[in-house]
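Only one protein chain is missing from this complex, and each of the others stays in its spot.
== subunit A ==
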């Protein structure tokens, strides 16, 4: 949505300044030194650069002007019409069109002269071609000088237009001049509109903001409209007509019942009827102002009849909205801005009607379904017909009552302060409500340092409790400590335990040895991921051995693995007789089947039915399965590159050979070898 903030348009310089700016920039930003002894291509390039640079700058600056000024067809029709009323759409478009043609012309000039510069054979010729090019561009700018001045004026005026948001809640005030529209808006908003006794004090639209039911409404004050045929209206009146026509707002038609504005009720009624077509679909309220001078009941018969006619018209809009008959009073209201009676009522009435209308529109629109689908009020289904009101114990009710009473009579600190002389005179005693063992200690001063220690380091409200806990812990630990004095003496072990101990120690030393070997050969040994298993370590035989060492029967496990082996599944039916020769280790060494998905599925078949790989496990931190699969993909992708380089991980930056022989020795087939 376009920001209706026309204050951000950059300043449009006038023709002369424009040319000065661009030319001085060309002079500063391009190289300036050239000598006739330079190579001809260098001279040509030098001058071509200047021409091109100037053209580019003109293009940029003119483009910003064209882009920043709003296109009357692209913005909200209210603003389009308002700008048309104020500045005349045709002139505006023409001015912008001229700027556009100037931009194109300058582009053409630059192109032609750059073409000619290619044939320049002396410094003088290139220089005069450049001078001619720049001069022509500046002549083009001189010709659009008046357009630039016009656009600058428009820009200054546009920046001062009130920022009206055409889509939000709006209340529009209209009526004859001098009926009290600006006084009303001054009363309900913080706008400070001029109020004077002469007509047409307000010459343009003014915006103020007011709140109602926690929502912000913008209130628009319009200049007064006279009852004239449409073609005769001047620019000021056209502003208000535009606002009326395009903004979906609650309309307040102001009526001066006292006639002190200089126009009779008959004239005002005539105006009302002539513009009532603009009130279509808008909640209309007729406001009778200046009732302090002349109350509504006291006006004459004919005037009352006219007012009733207007009211009936306004009622029609109410009915059209499907309104209720109870809000009869909302259509015709009286108030006086001088005595401020009825002002708030008018505002509330208008805001309420607008809000209702907007809510209705929203309910009818299609967008509401998106909102409605999102929330759901769940009511528990009644199990039986028994009524179960909320149960409040009697004591709580009584306490609440006393609390309420107490709250009323409780004296606040502020009241105390006011009593004793105000803010500067009375300072409250903050320690008054301390809870201490002895009430006399309340006003005592706390010492900060005692015996060289900070007192605060030793203060703790739970200190006694903590002390108890500590002592308990101490007691437990002492008890445990006695148990642990059990030393590992060799004599106290049984034969079995000795054996087990020996096995454990052997295994440990084996592991340590292996690790040491690994470490020492780490740099010269490529690290291959486990699944490729170069040494053929991961075989079922090994697994069987280990399992039997643990005391578990391995045959079942081995059979299961062999059943699920990938190579078996991947091989064709004819080879099924070879099953016996299958090395059990083919299970995970299957390089012929690089299909990771299959392998994943096979190795985790027992889990596959319960949980597919993309399923989100709560606790893993994924939003949904798409995110999870993406994360898995990213992980695998990054690992791929590392695996190719036989790197162990991200931080592995080992270079296998620091000085490869083929780079440091040997002759070249073509070229020299004086640097390696």
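Just so we're on the same page, a contact is a pair of C-beta atoms (placed from the backbone, for glycine too) under 8 Å apart; a residue touches a chain by one contact, two chains touch by 3 or more; residues count from 1.
Everything that follows uses one rule, which is that contacts and distances are computed from a predicted model.
Looking at the choices "Gap junction protein", "Ribosome biogenesis protein NSA2 homolog", "Transmembrane channel-like protein" or "Large ribosomal subunit protein bL32m", the name in the UniProt record of the chain not drawn here is "Ribosome biogenesis protein NSA2 homolog".
Only one of A:64, A:128 or A:163 touches the chain withheld from this view, namely A:128. When the full complex is taken into account, the listed residue touching the unshown chain is A:113, out of A:113, A:150 or A:217. Although one chain is not drawn, the whole complex shows that of A:10, A:24 or A:167 it is A:24 that touches it. Residues touching the missing chain, restricted to subunit A, are 20, 23-24, 112-113, 115-116, 118-119, 121, 124-125, 128-129, 132-133 (touch as defined at the top).
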